[in-house]
Every structure is written in C-alpha cells, then in structure tokens.
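The next block holds one structure in the form of structure tokens; read it before the comments.
In this view, the complex is presented without one of its protein chains, the others remaining in place.
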Amino acid sequence: MSNETTGAYLQVDNLVKYFGNDKAVDGISFGIPEGAFLTLLGPSGCGKTTTLMSIAGLHTIDGGRIKVGDTVFTSPKEGLFLPPEKRDIGMVFQSYAIWPHMTVAENVAYPLEIRKIEQPEIDDRVADVLKLVGLTAEADKLATNLSGGQQQRASLARAIVSKPRLLLFDEPLSNLDLKLREQMRVELKRIQNEVGITSIYVTHDQSEALVMSDEIIVMSKGKIEQRGGPVEIYSRPVNEYVSNFIGVANLLKGKVLEVNEPGQGLFELAQDGKQVQMPCQLSPGIAAGEDAVLSVRPENVHAVREKDGDTTLEGEVTFAIFLGSHVDCRVQWGDFEWKVIAHPRTRLKAGEKVYLKFDPEHTLAVQP
Amino acid sequence: MSMNADTMDPKVSINHLYKSYGEETAVKDFNLDIAPGEFVTLLGPSGCGKTTTLRCVAGLERPEAGEIRIGTETVVAPEKDIYLFPEHRNIGMVFQSYAVWPHMTVFDNVAYGLRVRRASGAEIKRRTMNALELVGLDQQADRFATKLSGGQRQRVALARAIVYEPEVILFDEPLSNLDAKLREQMRDEIVRLQKEVGITSIFVTHDQSEALVMSDRVVVMDKAVIQQIGDPQDIYANPVNSFVANFIGVTSLLEGKLLSRDGEVCDVEVPGANGHDGLRIQAIGGEGAQAGDKLFLSLRPEDITLHLDKPEGTGHGNVVQGNVIDTIYLGSFLEGRVRVGEHEIGIQIDHYENLTPGQPVYLSFQPEHGLCLTD
Partner (left out) sequence: MTTEALSPTRERSPLNNRLRAMLTQENIITLVVAIIVAGAVVVPLAVLFVSSFKVLDPLGWDTTWGFGNYVEMFTDRIIPKAFLNTLIISSGSTILATFLGVSLAWINARTNCPGRDYLEPYNLIPFFLSPFIGAIAWHNLGEPQTGLLNNWVRDIFGVDWALINIDNIYGVIWVTGIFFAPLVYLFVVGSLRRMDPSLEDSARTTGAGLIRTTMTITLPLVMPGILSGAIIVFVTSAGEFGVPFKLSAPYGWETLTTQIFSKAVGDDANHFLGAAMSMALGIITVLLIWIQQRYIAPRSFTTVTGKGFRPNVLDLGPWRWVAFGYNLMFIAVAVVLPIVCLIIVSLHPVWTGKIVWADITTINYVKTLFWWRPDAIAAATNGIVNSLILAFGGASIAMVMALVISYMIHRTKGFGVRMLDFLSVVPIGFPGIVLAMGVLVTYIQTPIYATLWILMLAYITRFFPYGQRNISSIMLAISEELDQSSRMAGASWFTTLWRITIPLLKPGLFAGWILLFIIFLRELSISIILFTTGTETLSVGVYYLTNFENEPLTAALSMAQTVLLLIAIYAFRRFAGREALTA
C-alpha cells in the first residue's frame, strides 16, 4: 500500500468521519498524482461516499486533513474548512442531479455563470463540452426529456465545463441498465482522458473499476485494504477479502510449507483427509509455516479428463452450466467445490471425473 | 435434462394465443407445450410480450383467442367461453417486485395459500415450515416481511408460491430487482429448488445469461412472436436468425453474399468498402439460400483465435487480417475489438497479452464456427 505523501496532487491524510458513534471512515490516507483516475471500490456501506463527500466539502470531517495542490480544503485540527463552492470541484452523482427546470445548455452554463464569465465565452465553452459528450443536438431540450444515459452525459458536461481541479464521481452509472452501463464506462473514461482532470470514482461494481481505473483502492469498513492498478488488484490480491471481492476466486485455507525464492513457495491443502501440495506465489508478509489462504481464479483452474504430470488433484464435476461463451463448472474435491471455467467445446458434464491443473503463476497464497 | 414433450402429456399447453391492448398486439399466435417438471424460459427484449403471455396463463389477463390447458383442465378458451379465475387455476406466481405482504409475518405470508385452501392448523404449520426451510428462512419465520432484504423477500415469495404444491409456477423477472452477486446466488437457488421439487416452471426474463443457465428449454420472443424454441446449447449454437444470434450471447454480424455452396460449406463474400478488399469466408449454415442471396455471417468471440503474426501452415480455417481497435480488461479475460476492413469483430483474449490500439493482428476461425443466417 503506497501512501505517497509528497508529490501527490490530492492528498488525504488520516481522514476520520463519524456519524453519531459509527465510524464511517476510519483514518484513511491516500494521494493521487495530477490527471490520474482513481477508483474507490468496496461493498455497500464501506465509506466510499463518505470519503468523497469529505473531499467535496458536503460535510465536515472529524479528523485528518485534505489538501489539493497548495490549498488545504479542510483540517479540523487547524479549524480549517473551505465551503464546497470554494473548492473548485466537479461532481457527478448517481441520480444525475440534472436540474429539471433548465435546459441542457442552461444546466451546463450554470457553473460558468456563477463564475461571472462573459456570455460569449460561456456560449463557446458550453458548445464545446456538449460536443465532447455528444449532446450538441439536445442542447435546448429540457433536461427531463433526456434518457438516463443522456442525463448522465449532461451531468458530466456540467461537471467539467468550468475545468475544475478535481472531478468526483459517485456511482454515476448504477442507475443505467446493463448495456448502457457498459457503453458509458468506455465513454466516460475517454472523456476524462481527453480533459485530463484528476478524478476520483466511487463504485461497488468491480468490473467497472477494472475497466476504467488507473488505480483502485479497495475499501472495507472505512479502511483501505489494498491499492494498486487493475491488473495488480485482480491478479495479486493481498488478502482473502480483496480476492473475494474482486472477481470470483476459489479460496481454501491451508499452510505455506516453504518459501523457495522471494515471493514463491509451496502450499499445502488439506481437505477431508486428502492432502496436496502445489507451488504458489506468496503475497507480501507471508512466511513459511504460516496459515494462509489459497486463492485461484476459476479461469486459472484447468479441468482435463486425462491425468498427467501437471495435474494435482482429482474430483467430480457436480454441475456444469452453459453460459454461452464459456461453461461454469463445479468440481467436488473432498468438502470443497472448485469453481472452474471451461471452454464450451470441452462439453464437460455433471458426474464426470476430471483432473485439475493449476498454473503456478496464477496460484496465490494470501493473508486470511 | 431435455424433456420430450411428445412422450408425456404436457403439463401446460398453450395454443394459438392472441392478446392485444387496443391497437397494439402484445402476443401473436403463441404455441407451446410444456412437459411436467420442465423449466421453460420466455426470453426477449422489453415489450415483446413475455409478461403478457405469463399473465394469460395465470388468468390475470384474458386473451382474445387461443386456448390454455393446465394439467387436464382447459383454463381459458375465449372461443368456447371458458375462463377460470386465477384463484381457481392452482398455480404459483413470483413477481419482480417481490409482492411480499408487508402487514404479515414471513410465516403468515407463506401460510396464506394453505389457509385459503382450508388446510388444518397442524398441516399449515408443517408445510409452511418445510417450505421456509427449503428457502433457508425458517429462522426468520416470525419476522415482518418489511424487515427483510431484497433477496430474502424474494425467497419468501418463492416459498409462498410453492407451499401448496401448485401444478405450475410462474416467474416474472423475479431476479431483476436484486444486485449482481445476489442475482447469481438466487438464480442457482431457484434452479436447485425447482429440480428438487420437480415443479413445472415458466420463467420470464430479458437477461439471456439467466435463460441459458436456468432453463431446460428457452423460448425466444421478439415483437409479440416466438422466434425460436430450443435448449440453451442449441439456441446458442444454432440461432435461426440474426435477431436470435445477436440477442443470445455476443456475436459479430457481417453482412455478405452467398457465392456458392459445397455440401455443408458455404462460400461467402463479405464486401469491402472505401477501398478495402472484400473478404472470402467459408462458413456453414445458410440453408435455403441461393447463390447471390444476402446473408449474415455470425461469429462468436470465443471461437476466434488471435495471432500476432500471420499463422503459418494449414488447419487455421479462415484467416483475416485486421487492426486492434481497443481492449477492455475484465479481470478473467480481455475483451477486444478488431477492425477488419470496414467491419468490427469482437474477440476474447484469454491471457494477459499486451495489445495496443492500431496494432496489426490476424484472426482465424474454423468454417464450422462461422454461421450463415438468412435473415
């Protein structure tokens, strides 16, 4: 977990926020370099929105310090609190929050009017952003006459038109239906890239986070579990929680027998009287002889019908469901059911005996 | 499990069903026989008439024409002036909005159907608790339904619908109010339960993966009309038209022209434009098409192999050259788009290869993985 304390554009130090007696955010710290796209990812109630609102200034915080560039946004210890309107932030909400009594163009022009910019310049800039988000034709429509996806574009346009220092997103896509959501996340990322504004994105949808982010912070219960790039988070989770939250994983308790080279070792699984050993990657801080959790993604488990030198264990397919592009299988091994993904043309059937192969590159021992 | 509807008397039989609202036809000439214990899914885009069909079976809508039989009884047949009220049809139904009664406890919700049927007190208790156990809510029996989460509410609705052992159970998008993880969990649970109880089920959804996972047979509908009926593998592998191919799973559809046919294998020309060369592709399907006819070529991403260099030797089937448009990291795999001439082809990349936009690549696929569709 890297908490850059210097050189970061946005710097959050030891943020604490209580609601009544509940600690919604429990001392988290992170920094973001200018222009980056950071995602806060975590289950419902883990404090993502609270963190975002603290940065936005929509509520006061109980401890810590938030700073952007040279400006301290808030720091209760020093009695500092910059009201939200002075922070120069653009924000996109889940509910779009497009003002229904204004047209799209009026919505987008609002931040510029507030900043007392000359009318001709406002017109130019509004036209530019509307073009960027693809709403030029809708400029004079009342916001309520737009579809969900269009409303969200308008909301984005409004957030970026004043070229703010920071862009905050709170689950902006979760009101859209699946197809639109997948389309919008690519779009959103493209626009953010184009305008280059430092962004923090909150979501509980892990696939959204993987697709869009430069970096991801996985949170739970007001704390940071792991920070890293999408590939790192997905393929090198540091603990059971992250492994389980991001994607699907086979998680089994076991023991690290030995550490061969740094970061690599031998893992022992014991299930229902059966014992197997397999080479694995070690996540940081795991030593030989310690209890750990084995984490393997279903797509990294290969089920074959013939036993060979690389197969480690033998099980029975309990069910195989056809999902179109792949087959989702369960393989019973002792008490444990392995989740395995197979190609549809292997035609695995329930009741078959299969052998499982593991790729040491993608077999991890993580902290419980 | 694939039931053969011919060998047994169907549990539910729908014949020539018509239903319209004013000018708008919601269901047109719907025919379907469902075998006992079968799990049939009605799948289609929004507004295609799935719910309407289901509600006609339930008796909540009255069709204009056609006949529906449940078991041996004709429950509605407008031509013969037969119409049974929903409460006389012995069905169970689960709704999208859960419809769990907020003024009753979980137990009372589930027991309702038994009380209506005047079961004895002891029997009500026994069967209700059984049903609750089946859905894993026996601990929550005395709670008010409003205190439950969405997933739990849907379980109550499920228990309520099966407790009196109806002849058929109807589901109207029961999972679409749940979030992704819960949806998958409930999906598996419903399948398990249905197999365990062995109850005939009709399930409505617009989510194709739900349909593929759960069903013995899938009925694909569009614009009030049945497009195809078949088991999931069959529908996925052999869609009858481009609507079905596109709606079920992900596919790239290329429009082309049939040049010639040699037994199973069709020779197809996909025309180029803007100075691009056309493609000559060998594929299968396209029954009934004559040389020169228009065709759609359907390619599934998982059937396409990606090569960074031109593949050598034979056995690769069709090989085309293209440029990477972009890739999306989805954790378990990368999804990519490749521009071939003026067409976009979706591919699936299993491992963590590094592709940059614009990079030239080669795609290959076997003729039997390219499917020609005539409409």
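Order as written gives the chain letters A and B; numbering starts at 1 within each chain.
Assume a contact is a pair of C-beta atoms (placed from the backbone, for glycine too) under 8 Å apart; a residue touches a chain by one contact, two chains touch by 3 or more.
Keep in mind the model is a prediction, meaning the values are calculated, not measured.
If you put the hidden chain back, the residue from A:P83, A:G196, A:G263 or A:G351 that touches it is A:P83.
Contact with the chain not shown here comes from a single listed residue; of B:A58, B:V75, B:L254 or B:A289, that residue is B:A58.
For the chain left out of this panel, the touching residue among A:L58, A:A127 or A:L323 is A:L58. Contact with the omitted chain, checked across B:P10, B:G113, B:P232 or B:P301, is made by B:G113.
For subunit A, the residues in touch with the chain missing from this view are 56-58, 70-72, 77-91, 93-95, 97-101, 110-111, 114-115, 144, 155, 158-159, 162, 165, 168.
In the full complex, subunit B makes contact with the omitted chain through residues 58-60, 85-87, 89-93, 95-97, 99, 101-103, 112-113, 116-117, 146, 157, 160-161, 164, 170.
What we mean here is this: only the chains that are shown with their structure count from here on.
Note: centroid distance subunit A to subunit B, computed from Cα atoms, is 30 Å.
Touching subunit B in their complex are the following residues of subunit A: 186, 205-207, 210-211, 230-231, 234-235, 246-248, 297-299, 321-326, 328, 341, 343-344. Subunit B meets subunit A in the complex at residues 180, 208-209, 212-213, 232-233, 236, 248-250, 300-302, 326, 328-333, 348, 350, 352.
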